[in-house]
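For this view, one protein chain was removed and the others were kept in their places.
Order as written gives the chain letters A and B; numbering starts at 1 within each chain.
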Amino acid sequence: MTPNKNGTGARTTESIGDGAVMHALATRLFPINRSITGDGVRETLRIISEHLPELTMHEVSSGAKVLDWIVPPEWNVRDAFVLDPHGQKIIDFKVNNLHLVGYSEPVDRTVSLDELQEHLHSLPDQPDAIPYVTSYYERRWGFCVTEDQRSNITEKGDYTILIDSELNEDGHLTYGELIVEGASEEEVFLSTYICHPSMANNELSGPVVTTHLANWLLTEQRRYTYRIVFIPETIGAITYLSRNMDVMRERTIAGYNLTCVGDDRAYSFLPSRNGNTLSDQVALHVLGHSHPDFKHYTYLDRGSDERQYCAPGIDLPVASVMRTKYGRYAEYHTSLDDLTVVTPAGLGGAFDVLRRCLECIEANRRPRAAVLGEPQLGRRGLYPTLSTKKSAVGVRDMMNLIAYSDGDLSLLEIADHIGVPMWDLIPIVEKLENEEILTRT
Amino acid sequence: MTPNKNGTGARTTESIGDGAVMHALATRLFPINRSITGDGVRETLRIISEHLPELTMHEVSSGAKVLDWIVPPEWNVRDAFVLDPHGQKIIDFKVNNLHLVGYSEPVDRTVSLDELQEHLHSLPDQPDAIPYVTSYYERRWGFCVTEDQRSNITEKGDYTILIDSELNEDGHLTYGELIVEGASEEEVFLSTYICHPSMANNELSGPVVTTHLANWLLTEQRRYTYRIVFIPETIGAITYLSRNMDVMRERTIAGYNLTCVGDDRAYSFLPSRNGNTLSDQVALHVLGHSHPDFKHYTYLDRGSDERQYCAPGIDLPVASVMRTKYGRYAEYHTSLDDLTVVTPAGLGGAFDVLRRCLECIEANRRPRAAVLGEPQLGRRGLYPTLSTKKSAVGVRDMMNLIAYSDGDLSLLEIADHIGVPMWDLIPIVEKLENEEILTRT
Partner (left out) sequence: MTPNKNGTGARTTESIGDGAVMHALATRLFPINRSITGDGVRETLRIISEHLPELTMHEVSSGAKVLDWIVPPEWNVRDAFVLDPHGQKIIDFKVNNLHLVGYSEPVDRTVSLDELQEHLHSLPDQPDAIPYVTSYYERRWGFCVTEDQRSNITEKGDYTILIDSELNEDGHLTYGELIVEGASEEEVFLSTYICHPSMANNELSGPVVTTHLANWLLTEQRRYTYRIVFIPETIGAITYLSRNMDVMRERTIAGYNLTCVGDDRAYSFLPSRNGNTLSDQVALHVLGHSHPDFKHYTYLDRGSDERQYCAPGIDLPVASVMRTKYGRYAEYHTSLDDLTVVTPAGLGGAFDVLRRCLECIEANRRPRAAVLGEPQLGRRGLYPTLSTKKSAVGVRDMMNLIAYSDGDLSLLEIADHIGVPMWDLIPIVEKLENEEILTRT
């Protein structure tokens, strides 16, 4: 497989995780009108599956009971606009899908200026931003406009409202799933969401980076099995859990929720509810060594699908490694969260950190010294035979690794303890295992 | 029952915990000559029982063996004074009962100035204070005077000493006890002491606030049983333990020693020996949220009956919530510890904090989510159905409470974890229990 003419192809090693390639995929997905159900989700998954043919699509009927929730009717929109008293189109869904409140019911009538105003949403503090507003679980209609736009809608008269939408009780909720089989049944879980219309960091960065991570995982046989889902946020996570949580609770050793992984302003970490799972330890280790100025949130700052995955009784080890966290950047949940907020460098940096997290999970083990006392490394060519004041410096990490290889501490814990990145120890532990100085447990 | 004409009545909701009402009761009790035994204790308990008719009085014989101790003879004083060589009464117990060393043996003779001086106690650093001195377990006699007073006793000659006291080997030690039966046999223990003569903060504030807390507890059915004792310090605690410690060790889940709860200068906390009992956690939570500048002592600063209750092998969960701690204010153990040190505001503030501690103990439980994943709160009217940038703020405490309701963490621990006062969560947890979103465990 080679990159297609859009430059967004994958599975070729050189393009996996390439920021520009990921940005191009985000650009292609950007215009689609996604919501928690509907054809926008299907189209998004279809494009992703061009890059990830192993992805399977699943449909769950509207009305299905999922944990404490009901899958809502499927929503699709053909057109939506507002005409002013002169028949001029002053708000147009086709210009920006954020103009329509998500899940707006069908409307075809005229309203007064006053009634129109009750259905408009804008942000006085961000006068050039269209806000993102939804009403999934109560029937409403509305339009979102910039404050500047709204300030021009002052003329008394009849405004024509057309919302050519459908709320189909016989519809479906759609999600994508990919199981990458590893040597072990134990699983690592990756979740990202595909339910926001045209917004780039808080949406498209997640599925795009996840697509590339999945392709990277597929380049070779892995130790762990990977469960990767592209779902609508909240209702999709709940739906997926309602169908899979027993096996997930049994097998999942680590997991990440992928969201807001596209800007290049910061790195952020939000722990699992437990706070000390393998996912948490690995992410803190990787960020601590590669981006020590990362922002460390607490679970009280949560706001995405860890709310479901980490809920009491579900308790999956799911943390979030992000660039700038949702809700903590000005453009969040507005039309300003566009493809200038998300950059190739932003996507590439997030990919690198998350790939490193998965590499650490794959390489983690509890090394055990195979000899009692220090091994005689000199006769194996692993230690200088001339002893001077400085002999030990060059082999310090190796000696420290051996000194803590008690079969109880994990390689990650040893790396934390001796203060070096785990990825510096991986080649050393492999060499020592080959020399039968350490055994892998 | 209505407040009596002294304004110190209780059991009417409006007067319970009222600072002025408590101060009036302290004023009435102030002049009585209390010691670790004797009629002063009985009179004190009799007046308290006017306000707490359920109080029972107990008498333990002098000579009784109690743990490692022997109940001492009962001490009563009819009169005590010193006449100068001219027959002038220069020290008079009837003017201030602190003038007589506690447990002074009977004396009726003349002494020289030199001999008199050997029996006088004063405080050079506090020239206007009469010190408080006792000699319970060795027969002595003595008088306590201000340094100013002492500096005038310089004339050579015969001084007449009269101490018309009695040390009755057939007497008793007296204490008061009240068991407030709750729904559970599990007990909360409140202890205060009634063995100091005319001193206000380090003595009367304790029994007065305890009397009002007892009345507050009696206003409704409680979850826990309350064991409330008014005892002489040290020997009374030891006596009480010698008779009740088996049941107390089995049933006591929390307890407080009430002393120095009357001034309005500070709030203080002294932990149990264990340091992490429910009593400690609750007191730290309440003080931390209501008076965050409180003074945090350690068990090494102890000095009251926690010395017995927390002793090895007894190990009751007894902590102290105080205003200014004994030994840490200038007037402590002198005649200056009077009804100006103790104020209505001081008593009222201590009552409020301790009542809140008891409320938190009563309301504590381990809530457990009754649904898997986040409940759909919108359809129950508990969550805004229109989703905007700020939807989550107003329901943050509720969402956090649900997120941590794993049946393992207590409501107190959840409140500490999410950083809000437990009393803000109590109405929320009750609402969620009614909605069957949480179950009480």
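As a convention for this text, a residue touches a chain if its C-beta (ideal position, glycine included) is under 8 Å from a C-beta of that chain, and two chains touch if they have at least 3 such contacts.
All values derive from a computational prediction rather than experimental measurement.
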Item checked: Which residue of B:I238, B:L278, B:M322 or B:A403 touches the chain not shown here -> B:I238
Item checked: From A:T56, A:S184, A:T298 or A:S387, residue that would touch the chain that is not displayed -> A:S387
Next item on the list: Write down which of A:V95, A:V247, A:A330 or A:V371 is the residue touching the left-out chain.
Entry: A:V371
Next item on the list: Against the chain that's been left off, what residues of chain A make contact? List them.
Entry: 368-369, 371-376, 378-379, 385-389, 392, 400, 403-407, 418-419
Notebook entry, point to check: Which residue numbers on chain B touch the omitted chain?
Noted result: 67-70, 102, 121, 131-138, 140, 234, 237-238, 241, 245, 273, 299-300, 302-303, 307-308, 310-315, 327, 332-333
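Please note the rule applied: only the chains that are shown with their structure count from here on.
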Checklist line | Between chain B and chain A, distance of the C-alpha-averaged centres to the nearest whole Å | finding: 57
